[in-house]
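Here the structure comes first, spelled out in structure tokens, and everything after it is commentary.
All protein chains of the complex are present and in place, except for one that has been dropped.
On to chain A.
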């Protein structure tokens, strides 16, 4: 009791909020003053219970609680114990317990009725060294794991650098960069067909990709290292050790190409090969063997599609001389005695040596066939513009415009005519042949005929089925006097010649017709240049004719002629040019007055001698002069007399 502890109990100093202002300030109720609290407590006095017993009871309870001294307020105002009742009870309980505790401790200290025993604790019997060992073991195990991982990484890294047999996945990545692959359950299937480019060919071009069976043992490592040091170009043998293998279908294995030959009576005129190889960048050096395999297989597929298309068209088309399809060869007739042979050559033995180069390899036909099939593919996948929202997709722009432009029936019919690949290639081959023939005729004529020079200018730009050539016939030295020009349009089976004077002539494919035409043009060139020359020399042109109609009947038209008179009219020159196989020139001169006039009883006057004498032939080949015009110039010069 003397060691009493002072406990202070106080209320929280919170006052009730009387009012909250509009700006948030709170107005507290002021704490009740002493007189107010007194008044409050006094109001609580229950005068009906004010008996001594109650007062004593309350005193006792107040005294019992005096050990842990209360607030003075609690003892002064007994009535106010009621609000503090809970506090009082709790304090009372606390006191009880502490009393009990002090009793127990005092009894235990006495050691007569209660003894305090300490609890047995486990001693710390592990020595620090054992700890160290255990930690060391744990750490070494962790180190093992880490070292093992690092070792693996280092091995893989060094392997990567040292070995030249690539990893399967790297190869697969490269394969995937070039070809379309997809994974179907367990296998990897690829597609090398042209289906995404618009081809509708039935043969499937799927190939399978597998891991290469051969393991990386010492032999292959050594051979690969030796081959890498050798860096030889031994074809397929170099990259034999690839990590993956492609399996192409049996019908696409090997090498194929399409051969186009133009044959004239068993004699090869020109050949062409269609082959996809040799196009595109050469990437086989970097990637493995599979690239070449796949490229060859794709080539085989392309050639097969092209040949199948051509064969189908050959059977369907109605040509005057029917096309013949035998096995892997298609024969078509271009012109009489000229045949076009298209054959598919497919060799399954994997021979890396190229076939022997054939003379007159025609790259044009080869490229054309390739382009034509690609055009078919393109048309299959691309619809021509415009793409209207309210009309069907597919017709060409011309057909779309045919309605609003009121196209008539013939125009519409023309729009529906299309040419198949075979027709197009035949047209191109025919044109190539016609062009070669025309060139040959013109060149031989230019070589053989020296007097007027035949100059031919071929157009640099032409279409696959039409070329143009402009021919100028000039005499050397007399270019300013006159020149004969004509334009020849070389088409597939015919020629069209347009002369300077507007005449249009259509010739067939016979070379003789062109030769005849040029000879006739030379003929008229000589005469027209002679007329111009005569004018320069002051000679009068009495008459000229392009088609005399005299002499024997010739296959090549008739003679053309010209009659000239000298400035003094005392000499006349008559020129006649024929062109049966060679150009044949005859020149005659006459003089006036005639030398052999003798007056006779019928014609007595002397003046009749001025009528002019007979024409006498000149030995034209003996006259000095380089060309016909040159000789004529000299002749005219010599016959011009300078009498006043």
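The working rule: a residue touches a chain if its C-beta (ideal position, glycine included) is under 8 Å from a C-beta of that chain, and two chains touch if they have at least 3 such contacts; residues count from 1.
Basically, contacts and distances are computed from a predicted model.
**Student:** As a check of understanding, state which of "Alpha-1,3-glucosyltransferase", "Mediator of RNA polymerase II transcription subunit 20", "Autophagy protein 5" or "MIP18 family-like domain-containing protein" is the UniProt name of the chain not shown.
**Tutor:** Going by its UniProt entry, the chain not pictured is "Mediator of RNA polymerase II transcription subunit 20".
**Student:** Write down which of A:336, A:404 or A:555 is the residue touching the left-out chain.
**Tutor:** Going through A:336, A:404 or A:555 one by one, A:404 is the residue touching the chain not shown.
**Student:** In the whole complex, not just what's shown, which of A:390, A:600 or A:642 touches the removed chain?
**Tutor:** A:390
**Student:** Since one chain isn't shown, list which residues of chain A touch it in the complete complex.
**Tutor:** Missing-chain contacts on chain A: residues 390-391, 399-400, 402-409, 412.
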